[in-house]
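With one protein chain held back, the other chains of the complex are shown just where they sit.
Moving on to chain A:
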């Protein structure tokens, strides 16, 4: 077990290093984009004095390296700062307002919760669905069912997300109005209604992630079916379904867990387009807003969350595959 613990600690340390590098890359990238927050927010109304005054208020007149380390110092202590939009707004109001308590963290928290809800609903549909589909495809491999499942999932993963979203809207909201095309969930909405509003985006995302998980499940199982112990099981006279579910699947879990984790991470980080199409108030829209206005604190925080989701889920996947594999669990 200490072996596993050592791996976990090592991974966490590497993860933190990765986050650090990500933050540098994002900071540099946003700074290299043409224009800055002051120009983006003022638009046509930009006068040199107004730009100058916003830059001064936000500290954008400081050299980038100094700004980065100021941000980093805060971030290390858990303070992600205040978004430029908010800080600029506070300076609008003037000194009499006594400062605002809206920080990046309070801005992101409800949006992130929404994104997690969407990811959760999608995972509840997509993971069982694709593993089941994969098992069935392996069971009836090269049959018409197998081919149909492959064609369906591969064509849905090959289509752009917004296209899938519009196809679903067309069939499920316009022609047969069973689901709302608008997923404008808000605080205090009842769970049932919230779920109903989330269903269309969740189905869209399901279509996007199914192929990967289903094909991996199918391949991993088929790979094992040539093994002697499966042949033994078959010779014992077990039914094909029992052979696959009881004997093949447990040994195929490691690659499946990996691919599931990868797709779950995608559900958190890759939902921007789907959120926009369905007007779902998740973190993706906030992120796009942030990039548009060069709101560096907001973009940094979102990127850290995205990167963190990948790192955490990959770590979980590695640990689970170690735990699911006795040879890795008890190394000689």
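Simple rule for what comes next: a residue touches a chain if its C-beta (ideal position, glycine included) is under 8 Å from a C-beta of that chain, and two chains touch if they have at least 3 such contacts; residues count from 1.
What we mean here is this: contacts and distances are computed from a predicted model.
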Among "Monovalent cation/H+ antiporter subunit D family protein", "4Fe-4S ferredoxin", "MFS transporter" or "Peptide/nickel transport system substrate-binding protein", UniProt-listed name of the chain not shown: "Peptide/nickel transport system substrate-binding protein"
Residue, one of A:43, A:63, A:192 or A:237, that touches the chain absent here: A:43
Which residue of A:7, A:125 or A:173 touches the chain not shown here: A:173
Full-complex contact with the absent chain, from A:35, A:59, A:160 or A:250: A:35
Sole residue of A:195, A:279 or A:319 that reaches the chain not shown, by the stated touch rule: A:279
Touching residues on chain A - with respect to the absent chain: 33-35, 39-40, 42-47, 50-51, 53-54, 83, 85-86, 88-89, 91-98, 107, 166, 169, 173-174, 177, 180-182, 184, 186-188, 276-279, 281, 285-286, 289, 293
